[in-house]
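Attaching a single structure in structure tokens format; questions to follow.
One protein chain omitted, others in place.
Chain nomenclature is as follows: A, B and C, assigned in order of appearance, with residue numbering initiated at 1 for each chain independently.
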Amino acid sequence: MSVTFLSELMSEISQRGRSFLQRNREQPRNPIELCEALVSRRGEVSSFVLSEAVWQSWDRLDRKGQVDFLIEVAQRFGPDENAVLEALAVAQERRDADAYHRLHRATEPRSQELIRRLNMAKQGTLRLVRMREVLTDAIGEHPALAHLDGDFFHLFNSWFNRGFLELRPINWNTPASILEKFIEYEAVHEINGWDDLRSRIEPKDRRLFAFFHPQMGEEPLIFVEVALTSQVPNSIQSLLATDREEIAPEQATTAVFYSISNCQNGLKGISFGNFLIKQVVEQLRNELPNLKNFVTLSPVPGFRRWLDGIRKDEQQTVLAPRDLEALAALDEPDWSAETESVYALNPLLQGVAAHYFLAARDKRNRVIDPVARFHLGNGAKLDNIHTFADLSANGRRNAYGLMVNYRYEMSEIEANHEAYAERGDVVASPSVRSLLKKFQSKTKIAHAS
Amino acid sequence: MSVTFLSELMSEISQRGRSFLQRNREQPRNPIELCEALVSRRGEVSSFVLSEAVWQSWDRLDRKGQVDFLIEVAQRFGPDENAVLEALAVAQERRDADAYHRLHRATEPRSQELIRRLNMAKQGTLRLVRMREVLTDAIGEHPALAHLDGDFFHLFNSWFNRGFLELRPINWNTPASILEKFIEYEAVHEINGWDDLRSRIEPKDRRLFAFFHPQMGEEPLIFVEVALTSQVPNSIQSLLATDREEIAPEQATTAVFYSISNCQNGLKGISFGNFLIKQVVEQLRNELPNLKNFVTLSPVPGFRRWLDGIRKDEQQTVLAPRDLEALAALDEPDWSAETESVYALNPLLQGVAAHYFLAARDKRNRVIDPVARFHLGNGAKLDNIHTFADLSANGRRNAYGLMVNYRYEMSEIEANHEAYAERGDVVASPSVRSLLKKFQSKTKIAHAS
Amino acid sequence: MSVTFLSELMSEISQRGRSFLQRNREQPRNPIELCEALVSRRGEVSSFVLSEAVWQSWDRLDRKGQVDFLIEVAQRFGPDENAVLEALAVAQERRDADAYHRLHRATEPRSQELIRRLNMAKQGTLRLVRMREVLTDAIGEHPALAHLDGDFFHLFNSWFNRGFLELRPINWNTPASILEKFIEYEAVHEINGWDDLRSRIEPKDRRLFAFFHPQMGEEPLIFVEVALTSQVPNSIQSLLATDREEIAPEQATTAVFYSISNCQNGLKGISFGNFLIKQVVEQLRNELPNLKNFVTLSPVPGFRRWLDGIRKDEQQTVLAPRDLEALAALDEPDWSAETESVYALNPLLQGVAAHYFLAARDKRNRVIDPVARFHLGNGAKLDNIHTFADLSANGRRNAYGLMVNYRYEMSEIEANHEAYAERGDVVASPSVRSLLKKFQSKTKIAHAS
Partner (left out) sequence: MSVTFLSELMSEISQRGRSFLQRNREQPRNPIELCEALVSRRGEVSSFVLSEAVWQSWDRLDRKGQVDFLIEVAQRFGPDENAVLEALAVAQERRDADAYHRLHRATEPRSQELIRRLNMAKQGTLRLVRMREVLTDAIGEHPALAHLDGDFFHLFNSWFNRGFLELRPINWNTPASILEKFIEYEAVHEINGWDDLRSRIEPKDRRLFAFFHPQMGEEPLIFVEVALTSQVPNSIQSLLATDREEIAPEQATTAVFYSISNCQNGLKGISFGNFLIKQVVEQLRNELPNLKNFVTLSPVPGFRRWLDGIRKDEQQTVLAPRDLEALAALDEPDWSAETESVYALNPLLQGVAAHYFLAARDKRNRVIDPVARFHLGNGAKLDNIHTFADLSANGRRNAYGLMVNYRYEMSEIEANHEAYAERGDVVASPSVRSLLKKFQSKTKIAHAS
């Protein structure tokens, strides 16, 4: 027996030695080799260690190195060519569900499995979102990255499925480490430090809601700021005024969504806003049954560029000559809504804006305004047009001060969405449509005369 | 203006009317129609309402109705045929990454999008897991469901990615509503009510760990029960004895994984056990640096069936005739390990078992024992063979009382896994290999003589 | 300088030496000496260490040793005699607020400071409650402990002030380690294991509320079990029946407090029940505005003893001779409410019971029933008398099956309490008072005849 035992022991030792050598041999591998190992069969059992190793390599790369790495991944982690060819051959012969299924499996790029396994490391999802941030930045210069970006998008779309999102009210009891992110991420109406933040979340008639994801820790995905008011507001400055009078939430009739910001560039294209607004509407309606109006107070980022284009276009038929002249009052660098000639523009601007939303279209025959496309696509309707409603530098530069309300009426959302998505109709309130009618008939008369 | 306003109002009314009719028309739709609506463009904006409607239809169906529904989904929600044919034509012409990518997208069955959208309802993930439970039950009778099951598997594999799993220690401070699930789901060594449960989680030298998923609420996915001991145990009855002496965790040298149970039939095929064991090893090692041995005390569910096969096989060469006779002692309905003729079988049974693990293979040339395949595939090694180690009815019926230890040695896991996965080698301790040598030489001599 | 430094060093060393010796000298002190040190000036700075040392000594004592220790504390930790005499002398001279204040301070027994400092150890409050349990047990044999018990009571009354209590709903999501305490502490209607417990907290029409204290960890102080029903119940067996039909809480009109149990003997005399019931009434009323009736279904623990006393008393005038005879039907060991002669007792028993509550008094001229005293003192009114309402062994033994409802009507509580506390009036519903009238007139006639 001692002989047997000794020989066993020898074999044991040699086995350990092999494993030791292997491990040593592997240490200095570059990230691409690590990725290959990670998607290999061995990766199954060592995914935790290997994925961590990839991430540490990645962290050591500079921006250029990271882009080069992504390009190499895009090139090397496509589908298995042989498997594709075989599946194609089969599909040629018999065009049935089985064949298609096989084709689908065979054409899955290995990069998808790579991304899934990279997700196994600690904070994998957050790291992947950051990785895609680099990727989407680089895609302009390196179009070859498009398919890899598609893989990220496909998986993120599945992982960030609405079923996995968690809506959290944010308030002054929220940890400071989370609050500071809202200061950082607010993209519509800048938050100037802690006192400004406090003025948006501490008063009882102000709310902030954000979506979080269980795997993204304290990183918000998107958030919306809400004001509870006793009437639909017509200016952002009055809404945010620090000396405004606070009202009791129970007395509010209107919830105004005055700012929606996406937080993660790495989640570009994944749509959260639609769900966020509707879930917040539902939550507020439960808490405050007196709320009747759910409206936005939204910027019109494409308005000025479009209007200026028309003003320069000698062929245009949108504006009557007299109106063209009147609009020159807005060319003053510091025009004021108090100036008579500007104030007098009010009906004209409203009419032009109604035209911009309801009649004008871009080259792809779409509604021109991106914010409009977002809300109309969600099933909201265009409810009101407010001139001189955002007199900040930004508001003047983009929209000559114009803002609008979109209204979310739960019982109409489906019909509105269909009207817009299938027939391209912009559903608008009677008053907005009436603005257009008046504007068009006046212009027609002007052109006719 | 009054004319304009009136006409606007009329149009408004008609618009509302249309929406009302649509909604009424839609109400009594069957679940398949609801699914069609859900994956349609309109589904984007109404996914929450529509997915909820599908689920409510589903809940109203009886088992047969549910299976019929799944079969219809499998038939109707394949890929868009036209898109596939177009993509195929392109791929015929140019076999490049673009073409394959397009092919991959085109061949994705619409059922995948359906499942993703069904996930948007409240408790969507849990409901989908329950739906797949019905599906996998029915698949034997209805093989046409296989591809749909593949879609579930594909998405679950992505959603239940290890990065999304949460390891929770379970103890006597855990809510009763969660604890009762472990009584229900324990599949290896039955838990007889609350006192038995308590004896497995309250003592300081006993632990229970489970994986949870953020979208599955209080439903565990898999759990493992651990005993902290001062030596590697050789019998389950002594391990679970209620009168055993408790030891201080700091004095334990050995963590024994004595029961691993999957909880969700609807997650069949998604592998959690591998990660669970390794994460628990890591956690225990951090908490209790004195732990040196991480071993299982595992059943051998295929042993008796295999051995009985050999005993009936007149052509067999595994057992010497004398040994065949000796084994007859186990045919007594109530054989006892105290009986001399049984007790004397000890070396023989150990040798036969070593053969069963190390030498015998099934028709597909695999290790026969499914539990062995699981642990060897995870990179564990076969460490010890214990006869008369589980004398429960179950233990006798399946394995003539045999149990084994698999050992998880973190530094060897990768090498062990490779040896097994790539070369089919079962890594075993010197003592187990020595058992095989002795058994084989004795048998050879016996056959030779 | 070196000389200076050396001499400093010497002094340093001697200082450390002294401290070392002191510490060594102190180690083996007995608990009384430790207590003396703890209330001394030095105790201020070392209270944490010293109080822990007292507790460890206490834990090592057996029950007799603990009682002896308490007796010694009672003897030695009275007020400082000299300070009392001085303060008395001052008070003799001038009877003013200053003098009284000084007297109050001087007469405070040192045991109060001792208890306060013992509270500084880990889990100090819980340990003190357990200590008082020993004390109250021993007080019968050792009346000298009464003042010390008064000190505990005084401090507990302050520490367990309602402002410090936390009301928690208990349900099936509560940790098992807390739930098991309710099985242990239920004193009115025994809970038979986990399934019985579950039937009392999991159904939507059943609630359990308990008071906790921040310093008592998971130990409940008192709890009440509530059934939500559609009518005022008249029998405990039907209320607890496992096959009863569950109702939706929103449909309930009545909250029945069917069991109230104190959990801590060491808190004897500290009154929580009053606050508990009222806070639960308030909480349920907020959650379920449909609730109209808040009633108990209470035992009548003193009824049988009182009635049997009358039955044996040859001088009694409460019962008519004919009624005395009729009551003999209850002397059958297994009398059944179905037996005609028993069933016929119904009106008589109700009348006798009305007399028991409204007319009979004990030697101290109090309402006889302790449960009645509790609820009437809280401002409840006696609402209903139910015969054959608790046919358990307990219910027969104590009350011939009788139970009653007390009703908590928030708008009447203050007046009810005053009527009872100041004039000794038992506020009862018209129907109960009518029972008494009928019983009395019948009896009068019988005695007259």
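What we mean here is this: a residue touches a chain if its C-beta (ideal position, glycine included) is under 8 Å from a C-beta of that chain, and two chains touch if they have at least 3 such contacts.
The structure presented is a predicted model; accordingly, all values stated were derived computationally and were not measured.
Colleague: Any idea which chains on screen the missing one touches?
Modeller: Contacts of the unshown chain, counting the full complex: A, C.
Colleague: Kindly state which of the options C:Gly124, C:Pro220, C:Pro233 or C:Pro249 is in contact with the chain not pictured.
Modeller: Residue touching the chain left out of view: C:Gly124.
Colleague: In the complete complex, the non-displayed chain touches which residues of chain C?
Modeller: Given the touch definition above, chain C has residues 1, 4-5, 8-9, 11-12, 15-16, 18-19, 22-23, 41-42, 44-49, 78-79, 84-85, 88, 91-92, 95, 97-98, 100-101, 103-104, 107-109, 116, 119-121, 124-125, 147, 150, 155, 157-159, 161-164, 214-215, 274-275, 278, 377-379, 411-415, 417-419, 421-422, 427, 430, 433-434, 437-438 touching the missing chain.
Colleague: At which residues does chain A meet the chain that is not included here?
Modeller: Its contact residues with the unshown chain are 172-177, 179, 193-194, 198.
As a working rule, only the chains that are shown with their structure count from here on.
Colleague: Count the residue numbers both chain B and chain C use at their shared interface, divide by all numbers used there, and answer same if that is over half, different if under half.
Modeller: Here the answer is same, because the shared fraction of interface numbers exceeds one half.
Colleague: For chain A and chain B, let me know how many angstrom lie between their CA-based centres, rounded off.
Modeller: Their C-alpha centroids are separated by 37 Å.
Colleague: Quick check: how many Å separate the C-alpha centres of chain A and chain C?
Modeller: That gives a centre separation of 60 Å.
Colleague: How many angstrom lie between the CA centroids of chain B and chain C, rounded to a whole number?
Modeller: Measuring from centre to centre gives 52 Å for this pair.
Colleague: By residue number and range, which residues of chain A touch two or more other chains?
Modeller: Within chain A, no residue contacts more than one other chain.
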